[in-house]
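Structure provided below as structure tokens; questions to follow.
One protein chain omitted, others in place.
After this line comes chain A, so read on.
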Amino acid sequence: MVDYGSDPAWSDVVPIVQLDGGPNALAQIAYSDEYSEAMSYLRALMAANELSDRVLSLTENIIRINPAHYTVWLYRARVLLDQNRDLRSEIEWLNPIALKYLKNYQIWQHRQTIVDKLDDPTGEQEFIRTMLEKDTKNYHVWSYRHWLVKRFNLFNKGELEETERMLDEDIRNNSAWNHRWFVVFSQDDSVWKDPGIVNRETQFAKSKIQLAPQNESAWNYLRGILRNSGTPGSAIMGFVLQFAPIDEPEKIRSSHALDLLADIFRELGHIEDAERALDLLANIYDPIRENYWTYRKDKLVISVDS
């Protein structure tokens, strides 16, 4: 703990003490003396627009006490960038903080600012992997990963393999599914005209559905491919029927298959079959969504009428 008040290195600074709004103010916090003093010195440095070494040590102290303080991170980033500081050592300093405060997201915006300036993604994919081992669906880490892949064109640098590895660990990790979509399909719309890739991804989704037919993530992925590639659902009707044999309803193994089957029947103009599938969903396989399935049923009739 630093005692700024008696430290000669800080004697030129007149701290700006906390204004908390007086006795009427709501949700006041009884700050510790340590935090309160550090913040008073930070306000003074910010007011003077000082961009110096001691800003770095001060912000480091405050972050240690309160890592969810966006102002402190932003000011720190400003100093690092303006003064051309060693950004590598900043990343090394950041790593344990990120691992300690898994749910903190200011860290990831800061990291993005630093790595963008560094113009070098070395080590980042490895660190993301370590993070995701601790928290496999952390939204901020995945968002950072998207940014990184795009910023440094890492689409073909092990990302596909990494999503596959994560899905081997947990086939229902939807963040990994979404990242796979991002890696495969988001670069260029011409990918939809590449039958090699479209087939590969279709097979990938199908093979995962075989392993866990009631996994919504895989069905969403498969349906996304069908829709974007303009493939009619009827092309995979046989596959879908495996999981939703509508003529033997007691053997149905997936509500998502039944949902897709209803759409395939509609596409084929088999309205009564589509209604049968939607009734099974409303009554037996997904009744909490009864209102939605009823809506889908009513839409069948509307689309026939018009």
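Basically, a contact is a pair of C-beta atoms (placed from the backbone, for glycine too) under 8 Å apart; a residue touches a chain by one contact, two chains touch by 3 or more; residues count from 1.
What we mean here is this: contacts and distances are computed from a predicted model.
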Chain not displayed: protein name in its UniProt record ("Protein farnesyltransferase subunit beta", "SUMO-activating enzyme subunit", "ER membrane protein complex subunit 3" or "GPI ethanolamine phosphate transferase 3"): "Protein farnesyltransferase subunit beta"
Chain not shown: contacting residue from A:Lys134, A:Arg165 or A:Lys251: A:Lys251
Where the missing chain touches chain A, by residue: 16, 18-22, 24-32, 35, 39, 42-43, 46-47, 65-71, 74-75, 77-78, 109, 112-113, 136-137, 139, 142-143, 146, 150, 169-175, 177-179, 181-182, 185-186, 210-217, 220-221, 223-224, 227-228, 250-255, 285-292, 295, 298, 302
